[in-house]
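My questions will all concern the structure given below.
One chain of protein is taken out of this complex; the other chains stay put.
Right, subunit A next:
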Amino acid sequence: MEPETQRKANFSALAHTNGLTKSSALASKPTASKKLIIKNFKEKPKLPDNYTQDTWQKLHEAVKAIESSTSIKYNLEELYQAVENLCSYKVSHTLYKQLRQVCEEHMKAQINQFREESLDSCLFLKKVNLCWKDHCRQMIMIRSIFLFLDRTYVLQNSLLPSIWDMGLELFRCHVISDKLVQTKTIDGILLLIEKERSGEAVDRSLLRSLLGMLSDLQMYKDSFEARFLEDTNSLYASEGQRLMQEREVPEYLHHVNRRLEEESDRVITYLDHGTHKPLIACVEKQLLGEHLAAILQKGLKNMLDENRISDMTLMYQLYSRVRGGQLILLQHWGEYIKNFGSSIVVNPEKDKEMVQELLDFKDKVDHIIDVCFQKNEKFVNVMKESFETFINRRANKPAELIGIWECLYLQKYKLSIVFNAYCLHIQSHSDPGSIELTVNILTMGYWPTYTPVDVHLPAEMVKLQEIFKTFYLGKHSGRRLQWQSTLGHAVLKAEFKDEKKELQVSLFQTLVLLMFNEGNEFSFEDIKMATGIEDSELRRTLQSLACGKARVLNKLPKSKDVEDGDKFSFNTDFKHKLYRIKINQIQMKETVEEQVNTTERVFQDRQYQIDAAIVRIMKMRKTLTHNLLVSELYNQLKFPVKPGDLKKRIESLIDRDYMERDKEDSKQYHYLA
């Protein structure tokens, strides 16, 4: 409602005013007669004739003063005003032209100082730099004075470069584009970089300034970068060739790493950051990419043999930078595992230590994958495949060791990955010896069946077991806890005459060793009685302690095997280079019967695998010729198998109606659903 009333009010007011004015005009007309006086026009204010010229003269002087680095006679405010006045007087065009001319003359004059031949490269660069710095400073000053011109006339004319850009253009044309100056400048810069690369300290701020200049003048890419990359390329190409010959691989890798860091630093400090990518790519290519295979052939085996963790980490990082690097590392990694593994597996003399060595080897490669290869899954997979491959190399040899091995491998595997048997940890503080007990709970059924063996444990251990049992059964009622003494192991602190050691031993070994806390010499029968360990098991245990590599016990009489009546005493003179020593339990010799069993099991197991593979393939392909089926099988099966064995399995499957031979073409099989 409100706006409307207001509007009405306005209208009325307007009407009213009109009426009033009108009436007064009418009233005055007849009364006053006025005389009209016409005055002369006042003359428009005129600039003095020579104003433009005089003013320019002032400005010119000022510019000259700036260029020669002398003091300016006029006050800067005045000069700025002068420029503004001239622009208002529409002489901007002339003013800009005149300014440009003055600057150009000055630039032309600059070139002379670079004509002297004698200047050495570094001094020359400094001179160029000085000239450039002066130019910049001067142009800033000049632009400040001519700011009004820059902001009005120049801005409105898109074709004209700003005063600053005009300055750059003149500098480029008259100074840097001079053939001699340009060549000397670029060569000088490259020389300085080369010096720095060879280890000399150089004036980096000079380099930064000059390269900044080239960027500002838009000459960086064309006149500098191309040549710089070319030089870099040939430098590192020859350096790579040379150092690959001269240096060991780890040393070489560290060198490459250092080079990469240096070049990155170079980009940060004085190069244009657009150079980063091509520069690093160039270093990577010449120092790494060209030598990928050679580096691995020359050094990988040693590095892995010697377990050089930090070097391997570096190698992985470097190889991950270049295309195809990881792939080739992966191949060599697989080869290494296969070769090393085979060397353990194939040598029949090593059968005794084979299992332990393989487990140690597996630990080692796991560690390398975790630490050096950042748990990269590809490396894990290749490791697994390679293990499969070399294990199966031993297929034609007695299978029983592999049987054991596979079994242990499986256990280990299960232990670490599949079934996280959880560990519980108890420490008994009351005892002075302070025993710690760690328990692994293994769910039955997931694990091979172990026959529980009863042995006599020391009271302290029994006590801990009881504590644990109470705890565990309290937590999980209705479960049964069974101690597997065959799987137990311990770390014992041992004090010999000269040395203190930690012994990593099995539970059985522990029981035997603990006896020597109580006395100095025991017969075989004493020990058997006290520990309750089964006869042959005990013999092997004693053998490992008294006849193995680390003999912490003495045996009387000395011989390789443990006989009834042998006497054992603590070897106080024991010496060893390591502080913690692992004493391996001696591997049980399999009986002939067991060997046959294991062979049979392995064979059976493989038959199932072959059958499964055949059925899988046939199910997918429905119809397949014999040769294709066989080659497909060789692709899928990881263990060596003779063509004849495959045929037997195929025939067996035909006989069992899993598949049939084509009635007409006997080389073709059909899958029977």
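Details
Methods note: contacts are C-beta pairs under 8 Å (C-beta built on N, C-alpha and C of every residue); 3 or more make two chains touch, one makes a residue touch a chain; residues count from 1.
Keep in mind that, in the parts below, contacts and distances are computed from a predicted model.
The chain absent from the displayed complex carries the UniProt protein name "DCN1-like protein", chosen from "Nucleoporin Nup43", "DCN1-like protein", "Nuclear cap-binding protein subunit 2" or "Proteasome subunit beta".
Contact with the chain not shown here comes from a single listed residue; of A:Gly274, A:Pro452 or A:Pro643, that residue is A:Pro643. By the touch criterion stated above, the residues of subunit A touching the omitted chain are 625-627, 643-644, 647-648, 651, 654-655, 661, 666-669.
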